[in-house]
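For this view, one protein chain was removed and the others were kept in their places.
Moving on to subunit A:
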Amino acid sequence: MMQVRPNLDYEGPKSHQHHRAFVFGFEYGFLKEKLDQKEAAKRANEQLGFVFDIGPNPWSKPATSSFGCKPSLVKMEYVSPEGLRLDGRRPMEMRQIRAEIGTVARADGSAVFEMGNTKVIAAVYGPREVQNRSQQISDQALVRCEYSMANFSTGDRMRKPKGDRRSTEISLVIRQTMEACILTHLMPRSQIDIFVQVLQADGGTRSACINAATLALADAGIPMRDIVTSCSAGYLNSTPLLDLNYIEDSAGGPDVTVGILPKLDKVTLLQMDAKLPLDIFENVMGLATEGCKAVANYIREVLLENTKQLEYRRGL
């Protein structure tokens, strides 16, 4: 039998609402008309626009018993018929971005980056002497990264802010992305530490962290090939959506995170979960790349403004 595979990599609590996009197919199929499973899947595919399988799992039961949804309930709409998303944005619109440099005075470089309600602080310490001699690399710098979420960052209070599997994975992802763009061969036998702290999580924390880390590295004056910017995009209700927030992210649709080097026009980070047909995937990835370029423009403005401030303070 085939299995439903909704996206369970949520940052917060699970509730039945997250799976309503899938439940629709079953509500319709099992309650309104006596459709067999294949018909229901086909109907749901037409409505939701992507392929999924059905099989023996909790969500294939009739809706009323599991979730208390009534048959007359309309399916969860992430894009209204007028083309507005749940928070009033258009499908191609990003959330509001805000960035600030130099917030942590003691760090060599630091930045705060906000994408909508997602707020992230990054601090960079380095280049400095390697603390653990055994990890020293003789011809390049060692780049280390740690990602942690504050206790209060998600809706439900998190018990263990560090060391869980998701944090470890994101730390690795950020480290690899930034390592690709730092000119590590210019700083042999030294260490660069990137610390990212999430203050508020509302979807897209990965992207916000990478953007914040880029700004912090630039503030620290560490030589880089190019800035790295990142943005996420998804596909719900047959529409590619740019910059998903938490509700859209937990809807169970695909979530594509892209990180690019804008001037060199190269992709350094590409992650996706759930399934997408290939042509739609190209669309969604192109949309995310456009989002990255918009972020890159904003970051360049912020850095330029910062440099002007520094010039002014030096009396130039």
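Assume a residue touches a chain if its C-beta (ideal position, glycine included) is under 8 Å from a C-beta of that chain, and two chains touch if they have at least 3 such contacts; residues count from 1.
Everything that follows uses one rule, which is that contacts and distances are computed from a predicted model.
Trainee: Just to verify: the chain that's not displayed, which of "Translocase of inner mitochondrial membrane 17 homolog B (yeast)", "Translation initiation factor eIF2B subunit beta", "Ribosomal RNA-processing protein 42" or "Superoxide dismutase" does UniProt list as its protein name?
Mentor: "Ribosomal RNA-processing protein 42"
Trainee: Could you tell which one of A:Arg106, A:Arg165 or A:Arg314 touches the chain left off the display?
Mentor: A:Arg106
Trainee: Which of these, A:Arg133, A:Arg157 or A:Arg313, touches the one chain of the complex that we don't see?
Mentor: A:Arg157
Trainee: Using the document's definition of touch, tell me which of A:Asn117, A:Gln176 or A:Ser190 contacts the absent chain.
Mentor: Of all options in A:Asn117, A:Gln176 or A:Ser190, contact with the hidden chain holds for A:Asn117.
Trainee: Could you please point out the subunit A residues that touch the chain left off the display?
Mentor: Within subunit A, the residues that touch the unshown chain are 103-107, 110, 117, 121-123, 125, 131, 144, 146, 148, 150-152, 154-155, 157, 161-163, 193, 195-197, 199-200.
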